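The block underneath contains the structure these notes are about, expressed in C-alpha cells.
In this view, the complex is presented without one of its protein chains, the others remaining in place.
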Amino acid sequence: MDALLQGLQLVFNGQTLLVILAAAAFGIFVGAVPGLTATMAVALLVPITFYMDPTPAIAAIVTTSAMAIFAGDIPGTYLNIPGTPASAAYVGESSLLAKKGRARETLGTNLVCSVFGGLFGTIILVFVSPSLAEVALKFSSYEYFWLALLGLSSSIFISIGSKTKAFLSLMIGLLLSTVGLDMMSGAPRFTFGIPDLMAGINFIPVMIGMFALNEIMSFYGSRVEARTPPALSKDKVFGQVPSHVKRYWRNMLRGSSLGTLIGALPGAGADIAAWIAYAAGKSRSKDKAAYGTGHIEGIVDASSANNSGISGAWVPALVFGIPGDSITAIVIGVLYMKGMNPGPTIFMEGSGLVYSLFVVFFVANLIMLPIGYLAIKSSKVFILTPRKILMPIILCFCIVGAFSINNSITDVWIMLLVGIVAFILARCDFPMAPAILGLVLGTTLENSFMSSMLKSNGDLLSFFSRPISASLGALVILIWCSPLLVRLYQRYRAPHTNHTPRSS
Amino acid sequence: MKDMILGLCFMVAGIVTIYVARQYPTMPSLQFGPSLFPSLIGGGFFLGGLVLAATQFPTLRQRASEGRVAWRIDYQALLIALLPCALIVFYILASDYLGTAICLTAMMFVLMLVRKTPWLLALGVSVAASLVIYFVFSRYLLIPLPEGLLSVGG
C-alpha cells in the first residue's frame, strides 16, 4: 500500500504530467502522419528520455506508443493510408465509411475502442504480472534459454510472408548481438579493433536506422507526394458511439483479450494483433457479407486489439525481460538504463516504481479520450503536414539521437549502415521485427546457454532436467514441428473431405 | 531475381562469418566457446540464403525461356534514396569542423530543395529546426555536440 501511494506520488506531479501531455501530442502527431510508425516515435524519443527520471521517462514512452497506435487510424480513415502498420488491418473499412460521410463517427468509435482495449490490457498487466513474477523467481538460466528460444521461434512462425526471409532477418539480429566482448570468455568478437564496438552494438542506433532512416530513404526513393485534401465530414464524433458499444460490446471484449494475448507473445505486436482480431471478428459475425463494404463492426475488434496489444506486450517485458513487441524491445533497454532491471525482482523493490508504471498506463489511456477527441476535430492539420519538410527534420533527429546515446560518432555509422541494409531488405519484403528481437534476445540466448553448459559441465540433457525447463523445451520443439504436423493433418483429412490446401 | 542475388549474398556472408568465428578461442572447460554462436549464425545465413536462392531458380528459368531476365531499376530514384545517406556521411566528416548547427541546416536545406520546396521556406525551416535541435540537445540535454565554427560565440 505504501508503495502504491509512492507510485501515485511519482506520477501526479507537475513534471510527469507535463511530460505525459507533451508525449501525447507527440504520439498523436507521429501516428497521424503516414510513414512514421509508433516504433519509430519511441526510438526517436529514447535519447530524450535518457536524461529524465525513471517515471517521466517511462510515462513518455507509454503515452507516445498508445497515442500513436490510435492516431494511425486518422489518415487511415481519411486517406486510406494507415498512419501506423497497426491500423492496416481495417483501413479499408474505415475509409469506405468515411466516403459515406461517417468519418468522425468512425474515428469516435475507434477512439472509444482504443481506450477500452488499452485499459483492458492494463488491467491484465496489473493483475497477471506480479503473480507471474512469483513463478519467474524459480527460473534459472535453463528456463531463460528456452524462453528466449521460444520468443525467437514464435517471431518467425507468426510473421507474415516468407518464413525464410523472417529467418534470415532473425539471423542478422543475432549476428549483431554477438558483436563486442563476449561476456563468458572476455574475448572480443567482430570488433575490428574499434574500441567503441567492445561494448557491443547499442540497439538504439540500430532501431533508428531500421525504422527511421529506412523510412526516410524510401520516401526519397519514391516519387509520390501529391495528396488530395480529403473531404472532411461534419458528423458528430461521439453521437453514435453508445449504440455501437451496446451492440458490439462482445467484439470489444473479444478483440481486447485476443490483442492482449498476442501482444504478450514475443515477436508479435499490435499490427499482427489487429489482423488476427479482424479475421476472428469476421468469422464470428452475423453479417459477414457486410465486411469489406464499410462495416463498423470490423473496426471494433481490431481497434480494441491493437491498443490492448500495446499493454499486453509489457507483461513478458517486465516479468522476464523478454519483449512482447518491437516497442517493448526498446523499453527494456530504457529500463536497464534507469536502474529498473526487468525481471521478477522489479516487483520486489519497495520503491513504488512499478506502481507508478501501472498508474502511468491508466493515465495515458484515459487522457487519450479528450486528446483523441481534439485530434479528430483537427484531423486536417496532420494529414496536410507536408512530408517534404518533415523528413529532413527527422533525419537530423536520427543523427543527433544516435550520437547522444554514447556521445560517439561510431553509433552514427552504425545507424547509417543498418539503415541502408534495412532499406534493401525492406524493399525485398523482409520483416524487421525478427531482427530486432534477435538483437535484443541474442545475448540472453547465448549467455544462458553458455552458463548452463558451464554449470553442468557441457551436459546437453541438463536442459531437460528441471520440470519447468523440460516443459518449455517440449513447447519449443512442438512449435518447430508445427508446420510438419499441420501438413500431416491435412494429408490425413484430404481423402475424407475435399479441402483445398492452406495457402499461407 | 532480387531474392536470388540476396540469397547468394547471404551465403557469402555465412561463409565469411564462419571463417572469422573460427579464430575465436574455446572455453577452458568446454569443447566450444565464443565461436559456437557465430558459427551457428553463419550456418543459418548459408542455409537460409541457399533456400532463398533455390526457390527463385524455377521462376528464373521460366523467365529466361521467355526472354524476360533483364529487370529494370529506377536508377534516378535510387540515387535520390541514397542522398540522405550521403548527407549523413557529410555530417560525420564535417561536423567537427563546421559544427552541428551549420551541418544540420545545410543538410535540411538540400533535402527540402530536392523535393521542390520554395527556397525561402526551406531556408527558414532548416535554420529554425537546426537551432532548436542544437539547443535542446546541447544546452538542455547536455550532449557534447561539436560547436565548430560557432564556438567563438558560445
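First chain written, first letter: the chains are A and B, and each begins at residue 1.
By our rule, contacts are C-beta pairs under 8 Å (C-beta built on N, C-alpha and C of every residue); 3 or more make two chains touch, one makes a residue touch a chain.
One rule holds for everything that comes next: contacts and distances are computed from a predicted model.
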"Tripartite-type tricarboxylate transporter, receptor component TctC", "Diaminopimelate decarboxylase", "phosphoenolpyruvate--glycerone phosphotransferase" or "Assimilatory nitrite reductase (NAD(P)H) small subunit" - which is the UniProt name of the missing chain: "Tripartite-type tricarboxylate transporter, receptor component TctC"
Hidden partner chain, touching residue among A:Lys163, A:Lys282 or A:Lys338: A:Lys338
Sole contact to the chain not displayed, among A:Thr39, A:Ser257 or A:Asn447: A:Asn447
Contacting the left-out chain in the complete assembly, out of A:Ser243, A:Ser283 or A:Asn457: A:Asn457
Touching residues (missing chain, whole complex) on chain A: 50-51, 54, 137-143, 181, 183-186, 195-196, 198-199, 336-339, 341, 343-345, 348-350, 406-408, 447, 451, 454-455, 457
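Here, only the chains that are shown with their structure count from here on.
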Whole-Å gap between the CA centroids of chain A and chain B: 23
For the chain A and chain B complex, residues of the former touching the latter: 47-48, 50-51, 164-165, 167-168, 171, 174-175, 178, 182, 184-185, 187, 189-190, 213, 216-218, 220-223, 225, 386, 388-389, 391-393, 395-400, 403-404, 407, 409, 412-413, 415-416, 419-420, 423-425, 427-428, 442, 445-446, 449-450, 453-454, 457-458
Chain B residues within the chain A interface of the complex: 2-3, 6, 10, 17, 20-21, 24-25, 27, 29-34, 37-38, 41, 44-45, 48-49, 51-52, 55, 77-78, 80-85, 87-89, 91-92, 100, 104, 107-108, 111-112, 114-117, 121-122, 125-126, 129-130, 133, 137, 141-145
